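One structure, pasted below without further comment.
Removed from the display is one protein chain of the complex; every other protein chain stays in position.
For subunit A:
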Amino acid sequence: MTAYLLKRLAIAVATLVLASMVVFAVLEILPGDPARLMLGMNASADQVELLRNQLGLNAPLPWRYLHWTGGLLSLDFGRSYTYSVPVIDLVRERLAVSLPLALIALALSTVIAIPVGLYSASRRGRAGDTVAMGAAQLGVAVPNFWFALMLIYVFAVWLRLVPAGGFPGWSAGVWPALKSLLLPAVALALPQAAILARVTRSALIEVLNEDYIRTARAKGLPYRAVLWRHALRNAMIPVLTILGLQFAFLLAGTIIIENVFYLPGLGRLVFQAITQRDLIVVESVVMLLVAAVIAVNLLVDLSYAVVDPRLRSRQ
């Protein structure tokens, strides 16, 4: 178990280091000089040079990489070129929107998908299964921003249950804040839930053909108990894998969804920072997202070992 854990941890750290190099390199290669962008087109070459020195843009590449990663480790992400405030403050503020959004969406998609998958698998080929899987197929096919617009139209414009966009801030109270995150979370969650439901169904159907399911039935357990106690846990490995992968898609999805709903989240921050060549913000946010995805996948790896005892005893 310890060996498995250490190995997974080492892989996660190595991935993170590699990712930081790639992020740094890509942004170095991209054209566009942040100093020139900050000073405007009329600035003289001397002024630009001075600012470049101030920003540390003229230092040698390896030094700048180490300086940047060292800063990341001590949570000092540098100052934003455009906002002239520490990046960490920007990120912290935006994270308060994006993190709850992603978590609610992840929870929603799991809560919807697993019961639907269980239902479909236990009635394979019957009407209920066909309807559920038809809906899932639709959910996979429909883009989430279009779905978001439909949600706004129905729940905000028509029924007036929730705001159509914007975020009042957590200072306005938990409920109003949650209410404004509800539609975006649903829009993010449903396509993911559709995929997850299909995976859950097929994993369960495979497991239900296993011999040990028959053993469990021969013990006298009713079908439902067999499904929940024996089949579900064995079907969890592929489901967890997809869940881990989906987290990355959820983060990417927030960029679009936050723009549709005018939410001041990380997604919008990174979108704006890219258009304004605010390299330091882009680097920091991308690294943060990368770290989040790696952390989630590490969690998934560890949960494999919790679910499957065979992984614990194997090297």
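Everything below uses one rule, namely that contacts are C-beta pairs under 8 Å (C-beta built on N, C-alpha and C of every residue); 3 or more make two chains touch, one makes a residue touch a chain; residues count from 1.
Note that in this section contacts and distances are computed from a predicted model.
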Exercise for review: Between "Microcin ABC transporter ATP-binding protein", "Cell division protein FtsX", "Glutaryl-CoA dehydrogenase" or "Sarcosine oxidase subunit delta family protein", choose the name on the UniProt record of the chain that's been left out.
Suggested key: "Microcin ABC transporter ATP-binding protein"
Check your understanding: Out of A:A132, A:A216 or A:L250, which is the one that touches the chain we can't see?
Key -> A:A216
**Study point:** Sole contact to the chain not displayed, among A:R94, A:R198 or A:H230
**Key:** A:H230
**Study point:** Touching residues on subunit A - with respect to the absent chain
**Key:** 2-3, 6, 210-212, 214-223, 225, 229-230, 233-234, 307-310, 313, 315
